[in-house]
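One chain of protein is taken out of this complex; the other chains stay put.
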Amino acid sequence: MTNTQKPKIGIFSLTGCGGDQLMILNLEPILLDLLSRFEIKDFQEASSYKEEEAELDIALVEGSVSTKTDLEKLKKIRERSKMIIAIGDCAIGGCVQAMRNGQMSMEERMRKVYGVDVDYYDVLEPKGISSYVNVELEIPGCPIEKSQVLHAITSLLHGDMPEEIDYPVCVECKLNGYPCLLVEKGLPCLGPIITAGCDARCPGLGLDCIGCRGPIRDESNVAAELEVLLEKGYDEEYILNRLRFFGGNFEDIQKLTKRISEKSKGRRNSHEEDS
Amino acid sequence: MYKVLPKENLQSLFEGLRKIGDVYAPVKISGLSHDFRKVNSISEVDLEYTRTMIPPKKFFVKPRETLFEFDEEKLQYAEVQNGGGLNVILGMHACDINGLKVIDAAYINENPDKYYMQRRESTLIIGVSCTPDEYCFCRSMGADYAVDGFDLFLHEIGRGYFVRIGSEKGLRVIEENSSLFEDASKEDIEEFKENERRKAESFKLELDISGLQDMLDLAWDHPVWEETAEECFGCGTCNLVCPTCRCYDVADYVELDLKRGERLRRWDSCMLRKHGLVAGGLNFRPTRVERLRNRFNCKGSLVNGLLNCVGCGRCTLYCPAEIDFVKIMKRIRGEP
Amino acid sequence: MSVRNVLVPSPARILKSEDMTDIEKHIELEILDKEFAKRFVYKPGQFVEVGVMGVGEAPISICAARKKEDLLELCVRKVGRVTNAIHRLKPGDILWIRGPYGNGFPMENMEGSNLLLVAGGLGIAPLRGVLQYALTNREKYGTITVMYGIRCYTAMLWRDEFLQLFYEGDKNNVEFFLSYEDPSDKQCYELQCERSDRCMSGVVTKLFELKEVKPENTYAVICGPPIMYKFVVQELMKRNFDPRKIYMTLERRMKCGLGKCGHCIVGSGRNMKFVCKDGPVFTYWDALMTKGMI
Partner (left out) sequence: MKRIVEVEELTRVEGHGRIEVTIEGTEVKEVKMNIFEGPRFFEAFIESVHYEKVPDIMRRICAICTASHSLASIRTIEKAFGVDVTEQTKVLRDLLIHGEIIESHALHVFMLALPDYLGFPDAISMASKYPKEVKAALQLKHAGNMVHNVLSGREVHGMNERVGGFSTIPSEKSLGEIKRAMALNKAAAELAVDLFSKVEIPKYAESENALMALDPGEKFGFIGDYVLVSDGTRHPVEDYLELTNERTVKHSHAKFSSYKGSSFMVGALPRVLLNRDKLEGTAAWLYEKHEGLLTSSNTLMNNLAQAIELVHSVDRCIEDIDILLSNGLKDEGLVEVTPREGRGVGAVEAPRGILYHDYTFDEEGCILKANVITPTAQNAANMEKDYRVAAKRLVREPDEKIVNALEMIARAYDPCISCSVHLTRIR
């Protein structure tokens, strides 16, 4: 992409809160400069201009695949794009809306919120986009961090893939010298298993990390987190809810959920037999 | 030459130190934590502290620092200027002073690191004696007493501090504030000795380090690594709080014009996944098993004749998974 | 205080940047700072940290013996951020270098002995320096045997140069052997037909079938992908080589090249080494004493 032509870019959103696009718009001081380096072919949240068929060098996609419409849209984006960058947790692991995946059916969710069984939306269990199409790069966060988007964009303009962070939030706590909330106060901090990059925002404010950047794929030791928090006196349901806030689609967390729910089922059954 | 600083003169000494430069000292920042911070009055300082979470190595190898800024178009780079002038670190413990010597070995003795050197030279270190808690095992590591590596060392005694002088810089401080110091009397010396003896006896935690290097070598395939890896988060805390760990990572950042930018380094940790990763996805320490083993081996090894652990207890105390450094070393030795 | 800042690089202009294969480029650099160039004395097996501003640095072996004060040759394989960026640059562009680092091969120690060079793939790059050095000082060394394992013909580095040695090396008392991994490779097959005594299909250790290697008065020098070492060393040990006369150069992650950043550490408590400063050249004896080295 070092040739004089500007890279063609599209910014898309599937199901989510729009926060990652908004973070891009929040780059106020350099926004115009930044956008002027691309040929923008689609940016629904900020522009009416669009070229639906145009080929794209880069597609930034936010949001989870939560309906069949999302999926169709995503497939079309994939067809026309050389590179897809998933921005934000929704696009990576489904984010909060995937919290009850495997625990609560879509029908049940429909019934609870709309009081009807009919699936008006052709809903799918919310998932990140890499569950359906090939994704070249993922920028985590709920929402993404401006500094990381910028780093990614400058790298891409340079022609490089940006370096991805794959260490946990605890590292940033230490770099900043924040007292550890887990060790010192016994707060249920998820920092040890969550992808860093936020500069440990929450511990910096005295708040235990709820995991908004998602666990680190193939690395996070979620079973250890459960053990540690159990030891600190939190109950299983509480911990599991917490792990699931942003990790409903994370494999190890799903395994853990299954293990625990089977265990508690077993317990319940044996109670029933007892009585 | 030994001196005594009467307690009531500490305040005045502090004022004297402030004339030398910025003073950094342990400050209580939370229930359990202390941190070396810039202080303006002695009342902010807590010299009774046990340990800070982040060791004072942070003043010499900064957690994050710019190595230089560059401008590709002009083919220029600009080194970052160290503040200049002298700084004072007041209240370092013996383990941390000895820890710094381990880092010196890597950062000064061969291919000196300019930033580190400058900071080292422009810093006055004033040590202070301490009382070990249940995590301290510095005595086992031979790091409970600082023979050198400081400018002044204050040992608490009944009427104030028994002062050892470690360098010319230290001597100068005494000279410039000569009215604050008294000559050490026989009683003072006796008290100092008595305190040292009592401190030596008060250690609750011990680790036998004789032959530790071979013990580690023999434990290469010990089940302790796999077992510990199950509990370990691989979060890097143990490295980042260690006064002798000094691994760093480097990354470049460019501005939007793709011409100007900076090269940054930040503390790294051998417990993190990328530490051993090379091209083609090959990782020399792919799982926490290899990483844990590497860390303990590194800590127990002698590099330039120095042990890479000073027994400060931080890695155990601050480990979110409560992995116990000494326990593991003992297991490796085959101790019950 | 005037300490040189060892972390800041020096600019070098790309004189030549040629594709040798799809992924490897041969790059010639001119060091611009002549003061730096004077100090820049290196021997085969040493490496430099090569940087592209805004992207980063990578350790790259110097792939030729030192001929001229301000000249430096590298072979760079495109595998990631920095190496991609290096590949993008054109003659006239600037690379930033630091070094030379590492111990390099002890060419003096090996004087008067025979040399056995075993290289796999990109591993030929540092060995090319050894070879060039030995050829320029031909009288100082005995027979020279080179075993070079490649994947296929198109992956062969410095093809013209090495083919010439393959065919005509004997004039200079250099025996050059070639192995190739892809049995369906036509060009390699032709080479094999032509010189079945020098070329074989298979991994590089196959070449030990073609050449009877003797340990007497011989130094072995090995470089290749990490998995290669074990197999080559096995062959050498079978032939009773002295572990202290087997040299190999290792790869590890490195950020400084100066023994500070810590990434290249290997070994157990008993013996810890930094590949960048204690190596990258080690003997097999070192490897026996240092756990996890190969």
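For this structure, a couple of remarks:
As written, the chain order gives the labels A, B and C, with residue 1 at the start of each chain.
Going forward, contacts are C-beta pairs under 8 Å (C-beta built on N, C-alpha and C of every residue); 3 or more make two chains touch, one makes a residue touch a chain.
Just so it is clear, the structure is predicted and the values come from calculations on it, not from any experiment.
Across the complete structure, the visible chains that the omitted chain touches are A. When the missing chain is restored to the complex, the residue among A:123, A:161 or A:223 that touches it is A:123. Among A:108, A:231 or A:262, the one in contact with the hidden chain is A:108. Listed residues A:9, A:60, A:96 or A:149: the one in touch with the omitted chain is A:96.
On the side of chain A, the interface with the absent chain consists of residues 13-20, 22-23, 25-26, 28-29, 31-32, 35-36, 40, 43-50, 64, 66-67, 69-70, 95-97, 99-100, 104, 108-110, 112-114, 118, 120-121, 123, 126, 142-143, 201-202, 204-207, 210, 212, 237-238, 241-242, 245, using the contact rule stated above.
We adopt the following convention: only the chains that are shown with their structure count from here on.
Interchain contacts join each chain to each other chain, per the touch definition above. Relative to the centroid of every protein C-alpha atom shown, the closest chain centre, again from C-alpha atoms, is found for B.
Mean C-alpha positions place chain A and chain B at a centre distance of 37 Å.
For chain C, the set of residues touching two or more other chains reads 54-55.
Of all residues in chain B, those that touch two or more other chains are 251, 253-254, 258, 274. Across the interface of their complex, chain A is touched by residues 29-33, 35, 53-54, 58, 63-64, 230-237, 240-241, 251, 253-256, 258, 266-267, 269, 272-274, 288, 317-322 of chain B.
Chain contact summary for the complex, chain B toward chain C: residues 67-68, 70, 72, 75, 77, 79, 106-107, 110-115, 117-118, 121, 212-217, 220, 245-254, 258, 261, 263, 265, 268, 270, 274-280, 282, 284, 294, 296-298, 300-301, 303. Only residues 54-55, 81, 84-85, 88 of chain C touch chain A when the two sit together in their complex.
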